[in-house]
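The complex is shown incomplete by one protein chain, all other protein chains being positioned as in the whole.
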Amino acid sequence: MKVLILLASTLFVTVAVARQQVGTSPWGPRDEIGSLNMMTDASRAAILSRVDGRRAYDLSVEYYNGMPSWSALGDPTFQMWLTHTPRGTGVDDPMKVGTQQNKLVSYTGDAISMYTHTGTHIDTLNHFGLHGEIYNGFDADEHLGDQGWHKGGAEKFPPIISRGVLIDVAGAKGVRVLPPSYQITPADLQAALKRQGTKLQRGDTVMIRTGKMTVFHDAAAYLASPPGLSLAGAKWLVETHGAMVIGGDNLSLEGFPVVEKDNWIPVHSYLLAEKGVPIMEVVNLEEIARDRVYEFAFVGAALKLRGASGSPMRPLAFPVR
Amino acid sequence: MKVLILLASTLFVTVAVARQQVGTSPWGPRDEIGSLNMMTDASRAAILSRVDGRRAYDLSVEYYNGMPSWSALGDPTFQMWLTHTPRGTGVDDPMKVGTQQNKLVSYTGDAISMYTHTGTHIDTLNHFGLHGEIYNGFDADEHLGDQGWHKGGAEKFPPIISRGVLIDVAGAKGVRVLPPSYQITPADLQAALKRQGTKLQRGDTVMIRTGKMTVFHDAAAYLASPPGLSLAGAKWLVETHGAMVIGGDNLSLEGFPVVEKDNWIPVHSYLLAEKGVPIMEVVNLEEIARDRVYEFAFVGAALKLRGASGSPMRPLAFPVR
Amino acid sequence: MKVLILLASTLFVTVAVARQQVGTSPWGPRDEIGSLNMMTDASRAAILSRVDGRRAYDLSVEYYNGMPSWSALGDPTFQMWLTHTPRGTGVDDPMKVGTQQNKLVSYTGDAISMYTHTGTHIDTLNHFGLHGEIYNGFDADEHLGDQGWHKGGAEKFPPIISRGVLIDVAGAKGVRVLPPSYQITPADLQAALKRQGTKLQRGDTVMIRTGKMTVFHDAAAYLASPPGLSLAGAKWLVETHGAMVIGGDNLSLEGFPVVEKDNWIPVHSYLLAEKGVPIMEVVNLEEIARDRVYEFAFVGAALKLRGASGSPMRPLAFPVR
Partner (left out) sequence: MKVLILLASTLFVTVAVARQQVGTSPWGPRDEIGSLNMMTDASRAAILSRVDGRRAYDLSVEYYNGMPSWSALGDPTFQMWLTHTPRGTGVDDPMKVGTQQNKLVSYTGDAISMYTHTGTHIDTLNHFGLHGEIYNGFDADEHLGDQGWHKGGAEKFPPIISRGVLIDVAGAKGVRVLPPSYQITPADLQAALKRQGTKLQRGDTVMIRTGKMTVFHDAAAYLASPPGLSLAGAKWLVETHGAMVIGGDNLSLEGFPVVEKDNWIPVHSYLLAEKGVPIMEVVNLEEIARDRVYEFAFVGAALKLRGASGSPMRPLAFPVR
């Protein structure tokens, strides 16, 4: 019996590994942006023509020293520091303009440092690959330089302008935050959409609310045991509904720890590497959830960080008619 | 005769210094965003209702190691570095998942560091003040903490959604780049607007093209002797035309060196400290100039860097009907 | 009764505050190094003439991502990252030397970032002051620029070459680590010295062992509730015995939380600001404790970080005859 189970387990792992390969882009061998190719002049025009321009919901969190960020593997925390201050300029006189001008002109400058996956951000297609390659077969040994990838970086991402849909899973379940490490299933997504009366369309930017954002200002609580999207949920969104971008209000989109045994981050590798679908994380969905803005025009653009695996972003949601 | 000139000069300086005081906001003593208060539901709806949504022009430059940035006073250059790579993960096994998963899952992560006034960016109202205060009278001694200002930071700036106007001064003068240190006058602005057939409106985001962006990839050339807006030009835009935001394609908006003797950065202190008008710099205006998109819907949002004197931004220009 | 206690408490606080003033250096109004002036050609020659040069004990810890560092107030953690790697150089060809040379020459470069009080380090006299001044009356408004102090920085510290003494308090008490937050008293120091048979001399670099270094590799444990030197203990070392430098194997030299009510870090402000005595922290005393090297020649030199309040250091202890 034990032997049979081991055998089954071995077979399962073998099969699972065999399935996981980077996707080949239907948009050609030079493609680096995957599903973002779904955007067309017509798709942009269609959603923007419906915009009710009076209100723009801000989907971003603030950046500040001490904010939640994933540093368990040694990545840098968010840092902002001052490089020029009114009094310091008076002491240093760096412009060599003398006391009178330094008393008149009060200069403040600052600098920042951060892991590119800090705060509200997007993951590019080179963030997670499989077998040393990223989506569309670009190999690290050939394309990964010392200051980032030559392929699939944030500078390649066009502005994202699409229909946006909020799926308020926490709201549908009537909880403030989903339980720790809860894995959101396709049925959960369906139930939430039905409650909202929202239908998904091909090319949507889909935002999934777990409720974790309600504890954002308690960094330890925000980072701990995130509930999130299951692999089955991700597949349902992409393969059944043609989602273009998938985001969430938690740190990692997917729930952790994962249930898969052969891949420690299966939703990321599925979306980014197999399907070429960008991920967004730490998206602030509280206001649109409160106001029941389930359908909207999503407008957001990554900073064009050359080669980067991610970029901070401050996306907007415009209600639509 | 010499005495008279000296006397006149002294008087002038005295007068000039006396004039330079931080402005008091007409939007009340708690206001931290100045002219951005011009935006209303109606103003946003008006410009967005005219959008031709098929095309979104990207007004941002790329960020990369070695890019032009102002480090003459010791500020950090733009840095991006890798924190996780597919091969490094295999060597380190930071997740403690073992060889098989590290061969399967190819993780790339990166981090960035920069002066907040690097690449396409916006200056907030605390970037330059006068006599130790910023716009609306907030005093550094009371409001400047060790990780940035408690007042007037980038996190306070709402998304900027307004009519945008390009003033292509280099184009009007028929040159690739304006001459080194050239000071753009009100007459230059008027001539360029007349040539374009564009009229300014109160609340506009005004973008001034010097042509410097054509040499952006040569960092030394881009940084050297920038032509830019004169103080008279800035006053004409604000006081005669009610500009809400003023930006340029050069490093510093204003031309350097300046002609004023009592203030080393007079356009900045005038706009930010006296008038509460945000400044944008290093804005890529090449495509909209080429396509003669002189009027557009401007959509851009600063990263909400708490307390920051500036923030990178990737703004968009939508052609309007 | 309650009133009396309150009254007494108020009086005490008043008195305490009144006592706390920055010291005036006996070495003159321009002095920035305080007690380090105790070092003379004769003092250096005296201790070095006794050196048994066969063995140099290394008193420093390693620096690595994830190492213990104090970031509770938002300071950066230690970061090291790669800027050049053999494979990345092959992909980027930054030197423009071509494939053959990139395959031949394997270049590795790295960069670091840290709070200056990370790992084994020394505090300079500008790290803590009183009433806006540092030791010897240098005022922050006059001498604190935007890239550090113009007075009292690490670049002013001469190499420290002196008699060194280990006081193994944990060893004397027969414990692995002193109890959490334990405040080491003068009696504790006396008892440990007596057990060791060591006598203090004027001008010594005194190292106090709490045993905390035994848990250094568990960052949370190392940082938590440090036992350390009490204010009374610090005074006894300085005023009774003329200590020149005082260091410890814990994060903070002094024990936290402190018992004083009017000053959250009294040993630091006493030693640095009142007495001009540099502090060392995170000093690895395990090997010299194990080998009972209670007296030694201490040789260490801060990096000359201009203006800095602290500097990493790798000090050595040479046994003496």
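Some points to look at:
Note that the chains are named A, B and C in the order they appear, and that numbering of residues resets to 1 at the start of each chain.
Here, a contact is a pair of C-beta atoms (placed from the backbone, for glycine too) under 8 Å apart; a residue touches a chain by one contact, two chains touch by 3 or more.
What you see is a predicted model, and the numbers here were worked out from it, not measured in a lab.
Remark: the omitted chain is touched by one listed residue; of C:H127, C:K173, C:R209 or C:K275 this is C:H127. Within the complete assembly, C:H117 is the residue of C:H117, C:R209 or C:K275 that touches the hidden chain.
Within chain B, the residues in touch with the undisplayed chain are 65-66, 71, 74, 76-77, 79, 82-85, 87-89, 91-92, 94, 113, 141-147, 150.
With the whole complex as reference, residues 17, 20, 41-42, 44-49, 51-56, 58, 60-65, 73-76, 80-87, 94-95, 97, 100-101, 103-117, 119, 126-134, 140, 144, 146-149, 155, 158-159, 161, 262-265, 269, 273, 299, 301-310, 312, 314, 316, 318 of chain C touch the missing chain. In the full complex, the hidden chain is touched by chain A at residues 74, 81-83, 87, 111, 147.
We adopt the following convention: only the chains that are shown with their structure count from here on.
Over half of the residue numbers at the interface between copies chain B and chain C are found on both sides, making the touching surfaces mostly the same. With centres set at the average Cα position, the gap from chain A to chain B is 27 Å.
With centres set at the average Cα position, the gap from chain B to chain C is 44 Å. The multi-chain contact residues of chain A, meaning those touching 2 or more other chains, are 65, 74, 76, 82-85, 87, 94, 113, 144, 146-147.
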